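Let me begin by presenting the structure, written as structure tokens, before commenting on it.
Only a single protein chain was left out; the remaining protein chains are all shown in position.
Here the chain labels run A, B and C in written order, and each chain numbers its own residues starting at 1.
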Amino acid sequence: MEARQTLSLDEIQKHNRPDDCWVAIEEKIWDVTEFLDIHPGGAEAILKYAGNDATQAYNEVHAPGMLEETLAADKFIGDLLPSNDMPPKSTIIEAAAAEASPQPPLLPQHQPSTQAQQPASLPLVYQKPPLHALISAADFQTVASHTLTPKAWAFYSSAATDLITHTQNKALTRRIMFRPRILKDVAHVSTSRTILGCSSSTPFFISPAAMARLAHPSGELALARGAAAEGIVQCISSNASYPLSAIVDAGVTDQPFFLQLYVNSDRAKTAELLRKAASLGIKGVFVTVDAPVPGKREADERIAAEAVVSAISGAVASNDKKGGGMGRLMAQYVEKRLVWQDIAWIKEVSGLPVVLKGVQSAADAVLACEYGAKGVMLSNHGGRSLDGAQPSILVLLELHRICPEIFDKLEIYVDGGFERGSDILKAVALGATAVGVGRPYLYSLTYGEEGVEHLTQVLKDELETSMRLCGITDIDDAHPGLVNTQDIDHLVANGESHDWIRWRPRAKI
Amino acid sequence: MEARQTLSLDEIQKHNRPDDCWVAIEEKIWDVTEFLDIHPGGAEAILKYAGNDATQAYNEVHAPGMLEETLAADKFIGDLLPSNDMPPKSTIIEAAAAEASPQPPLLPQHQPSTQAQQPASLPLVYQKPPLHALISAADFQTVASHTLTPKAWAFYSSAATDLITHTQNKALTRRIMFRPRILKDVAHVSTSRTILGCSSSTPFFISPAAMARLAHPSGELALARGAAAEGIVQCISSNASYPLSAIVDAGVTDQPFFLQLYVNSDRAKTAELLRKAASLGIKGVFVTVDAPVPGKREADERIAAEAVVSAISGAVASNDKKGGGMGRLMAQYVEKRLVWQDIAWIKEVSGLPVVLKGVQSAADAVLACEYGAKGVMLSNHGGRSLDGAQPSILVLLELHRICPEIFDKLEIYVDGGFERGSDILKAVALGATAVGVGRPYLYSLTYGEEGVEHLTQVLKDELETSMRLCGITDIDDAHPGLVNTQDIDHLVANGESHDWIRWRPRAKI
Amino acid sequence: MEARQTLSLDEIQKHNRPDDCWVAIEEKIWDVTEFLDIHPGGAEAILKYAGNDATQAYNEVHAPGMLEETLAADKFIGDLLPSNDMPPKSTIIEAAAAEASPQPPLLPQHQPSTQAQQPASLPLVYQKPPLHALISAADFQTVASHTLTPKAWAFYSSAATDLITHTQNKALTRRIMFRPRILKDVAHVSTSRTILGCSSSTPFFISPAAMARLAHPSGELALARGAAAEGIVQCISSNASYPLSAIVDAGVTDQPFFLQLYVNSDRAKTAELLRKAASLGIKGVFVTVDAPVPGKREADERIAAEAVVSAISGAVASNDKKGGGMGRLMAQYVEKRLVWQDIAWIKEVSGLPVVLKGVQSAADAVLACEYGAKGVMLSNHGGRSLDGAQPSILVLLELHRICPEIFDKLEIYVDGGFERGSDILKAVALGATAVGVGRPYLYSLTYGEEGVEHLTQVLKDELETSMRLCGITDIDDAHPGLVNTQDIDHLVANGESHDWIRWRPRAKI
Partner (left out) sequence: MEARQTLSLDEIQKHNRPDDCWVAIEEKIWDVTEFLDIHPGGAEAILKYAGNDATQAYNEVHAPGMLEETLAADKFIGDLLPSNDMPPKSTIIEAAAAEASPQPPLLPQHQPSTQAQQPASLPLVYQKPPLHALISAADFQTVASHTLTPKAWAFYSSAATDLITHTQNKALTRRIMFRPRILKDVAHVSTSRTILGCSSSTPFFISPAAMARLAHPSGELALARGAAAEGIVQCISSNASYPLSAIVDAGVTDQPFFLQLYVNSDRAKTAELLRKAASLGIKGVFVTVDAPVPGKREADERIAAEAVVSAISGAVASNDKKGGGMGRLMAQYVEKRLVWQDIAWIKEVSGLPVVLKGVQSAADAVLACEYGAKGVMLSNHGGRSLDGAQPSILVLLELHRICPEIFDKLEIYVDGGFERGSDILKAVALGATAVGVGRPYLYSLTYGEEGVEHLTQVLKDELETSMRLCGITDIDDAHPGLVNTQDIDHLVANGESHDWIRWRPRAKI
């Protein structure tokens, strides 16, 4: 057996081209030339580090060992010779903090006031408060805005273009009023709910979100452990930092999980993933249907644009007017040709119930039923796909107006802007089976698994308090009579189109 | 007879456990071990000071001598040996000011802009203006925000979670417009009103609010004296700083009082209180029905969370995710099982007319009538219970839409956000018998009894001016034709639910 | 004949009581003891200066020589001995500027953001811009806010309590949209209008406002001269700084004037004023009906409260919770018992057409017609009377909804918040005969007569431009089809009350 070779960074840097591409990760050198074309995140994300050390970038989004699993053994070249020029190994958080360089942004003057920004004037040293001092989901967001790297904060907090849908998701829910009932015995209260056949201690679950390692080294593992501790369901992202099996293993026996699915343009890979999910005991598949292409998340793209400037790779990363934010990178493999007929295929391959995530009109809810979906998730991707899309809560009301019978045929999920127990109660009162909570759980990861549990307890307590103050004791007793939606009723669409706009465009010649 | 012993603080500190708990108050030492379980404010509030001097905390909320009345004589242990380490006795206000330590809050960066906050940049030395310079309720609030302790300000000014209901209470009333009539003889004007059978010089009264000693040593006594001087009615809180009898005694002969009632989970105590109230000549009972559990008042809870950190008791105060604000503490004894059938019991025990405080829907107003209430108070606890609940003025309009006949069967009271004479006139024009004014009276206490009188005069003058400018001379002549509610009419619920939402949830399996 | 005596200030100061009250004005000493009771501005305004020099306060609001006209010759006591302690004679503006002392206000922390305030940070030296640099009414307001004394600014700019009506007056007009028509010959345009039988070059006129000397020594005289130069009508306030005859004389032959009338509780005085007006050729009487008592203008009252503190009179000015602002002082003589039947009397005594100024509902417009008024002015006193009253433009729309026939029976005037030519065009398109412009003309007085002319030209140019861009050439051709009021239509009252509120209060027992 050959002696393992040790190479200096100078040696590696000769292999910095698409047709001859090496990278060093954790002091091991790999030949990734052939891998470039099948990297789910796209070749460019690797080419930035061609002929260079990619440890930090790798660790931010991938679990340890994922590379070894993926590459054939003969792609291992040798060990990296330690260099005085290189920084010592450091934790992700430290490295990422260092990445937050003080260099001025490219467009410092253009900060649209609606954009979710990190506070302009950070204190010299931010003291992260103790977990018990956080008493709301908003508190977690505040801490995350101060402790995440700028890149992670931009990726998580950003939404499409002018943040209109992102903002209105929350605002419209808040404009729904309660009509509390009084003088009921509310000594005991139950928030337990059956979701897609699974028992849950709450009518909310962890909405899928990509790359949880950006927030904490344990990433999705911490979410799984927290979910187990609190008896809630986690919906795992296709773009998780950890392999699906690792996440499932992190939980407890029979813990219910759902899988969020981006169908790959290479359908075989999707089939493989679905079979794996079935074998792991996943309880349902949430197929994302609102993002055949990624939305334009400007904060994410601006951060990426800055990174390009400081990249030292020989492969020039061209900014192609579409930006190169993480959202765009990760969407490169997503199938743009997914159609209604594919639902049957997904059901067949996985043998699992299918929920369509991203339904945004009553018409598509009806079609979902016809094409065999078990449920729909009214979602606009947290405002990250098409800015201007109807807020989720409005689509929920649209179902009542246009196809009320759908509530007896499908399970109706909803997400986007639900940050309070009272927000969740409103959705359930209006017929939602359960509510997805996304960003808040990512932000809770700044405290690891304990943060996940604490956030869940905060939401559960808010929900219980809201139920008691509404005069109900079982979440299944929530009903539309508990809410007054008059403030937003006029925004609900009447049908396929306006009743007073009958014009239709002529067919294209 | 034994010689009275004198003990040092060191001695006391040995008794710092739940099963052996001493505290010193005003240089007297008491054994409160057995009292822990029956303290209306909960054991924890005392355990914070187990084995320690609790004078300051006691004085903030309790009247002098209340302890002696409550504890058996054999619980008196002895006198406290004066110590150089202890601060000299000081007034409440001074002590409280000292309490406002300059240590940074736990979550300095998260200050939701909608939260009622003390101004960030206090002047170095705030000069409290002379009383005659205050010309509105808002002026009193401003002074209070500068002169109350942070804890008192947080307790009084806070409301549930995002302050939506708190804010909309006032905002919706302000969106109602007047339609003044002209060319009427308005030389003489009368604001006198009969409220629950009592003569009042005004159609507004002092809404109940807990712990008035936080604002002034005379607390509820000053309110009683001011009410007497101005001929208005005071509704006394169950959680008053002073005993009911002391408050009644502070007034004049035949002065009308109402009692706000939190029913105790120990019904015998409630029965005792009601009999006492009847014997003292109280004119009616306002049973709180909108707070079987306390709302989540974040400002209040944040202050409490900070206090925990600085507490030096051996008993560890666990922050249980539900916060430990004064609101939560005081609600511990409140009956969560109160139901409609209990109304009859309260009437029977007290022999007094009963008003339900916290009715928030037309449906419950109708039930209140059926169950024998004399009146209802449309209230959401000043936005302190369920955030998102319909603003009070909207419920008043809902009665017109759904059950207009109720105005002939019940007395209708309303509170929440009424700070101007014109606000009060709007409610009366829309059928309210009287309007409760809460926070402004607490704030007026920063000037003691004189403040109470001055605020009353300001409101009365505003009301008279508004009546004259509307062309009426007797408050009983106010009618809906004087107001234009078009700006909020679309927010009024149509019935038990939406007319276009017919779906109801399936029964739980 | 006796020698005229000369007295020192020390001598005068002995006569500082209500029953023995002397004041010095322009170095002449007068006994005003008997005059105290009949001073239209109230005794208190004089008692502040009892036994003292009142020159400055007198000059701020009264024309020179008015005192000599009013008092009998035997009330003249003698000449004031010049003193080194007294400031040399100075112009009003200089004296007033000095009055703006740097002492801190009583309530510096309470500045409701909606209150029209002088900018917090004045430049060290404000450079008044040249007149030609002012291109809008808002520019005049800005200059006035910097150059008027705080007292004058507070009196002019203030409105009742929370400024809701003041703010909405302007806001609702701005929410009306234009529907411009195109391709019309707009080479020549005419804005001339017949107002109450008088020819005017514009469909707007100078709305009455009190005490123009606060802004400029020439006060109402400058307004009269400017109106003459521009061919517009001035409506003179009952509370003008100059006598009616002096104002009329300041104009040109046959110049049209209207008189605004506060009916005096001493009707004989009103009769005298009306006969004088008729003899001077005044063309119509605008009887104020929206202010039987003055509104609560807090900015005005706060300034007054401060002045009280610095007053050095022996007569203590009690702040009576109603404030003592100029608005309250000047309203003391106003008849609170004026009723519909008095209209006939005013017509008879004056022989002039009568317009009711301050009509705020369709019902009263109908009554105005029945009681013989020639017109109505839809007004809420610029938001200075009852805060919360319907904005004027809304009342104009209410007439269309409830009593559209009134437009053929009465002349309809409107004022409150009209600051642009386009605002004026909107009102005229909706049926207003003419629009009153108030505060902007007071502010224009900071440039004297030239300011009045310049403002008129600015408004006229804006109006002509708006007409041309709407495709009309004669202001009489304006019609409702040019505007889109949909944004505020829902705010218009439907009738005497809500169609869905049928409840009426029971009669008082």
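Descriptive notes on the structure:
As a convention for this text, a contact is a pair of C-beta atoms (placed from the backbone, for glycine too) under 8 Å apart; a residue touches a chain by one contact, two chains touch by 3 or more.
Quick caveat, the model's predicted, so the values are computed rather than measured.
Taking the complete complex into account, the chain left out of view touches A, C.
Within the whole complex, the absent chain has one touching residue among A:K151, A:H166, A:K283 or A:K296, and that is A:K296. One chain of the complex is left out; on chain A, the residues touching it are 106-110, 112, 161-162, 164, 289-293, 295-296, 298, 301-302, 305, 319, 321-323, 336-340, 342-343, 356, 358-361, 363-364, 367, 380, 385-391, 394, 490-493, 496-498, 500-508. Residues 119, 123, 126, 129-130, 132-136, 138-139, 142, 146, 174, 176-187, 397, 400-401, 404, 407-408, 420, 422, 426, 430-431, 454, 457-458, 461-462, 465-466, 468-470, 474, 476-481, 484-487, 489-490 of chain C touch the missing chain (whole complex, contact as defined above).
Just so we're on the same page, only the chains that are shown with their structure count from here on.
Because contacts link the chains only in sequence, without closing, their graph is best described as a line. Here chain B and chain C face each other with different sets of residues for the most part; under half of the interface numbers are shared between them. Per-chain Cα centroids separate chain A from chain C by 62 Å.
For the pair chain B and chain C, the distance between C-alpha centroids works out to 44 Å. Within chain B, contacts with two or more other chains are made by residues 490.
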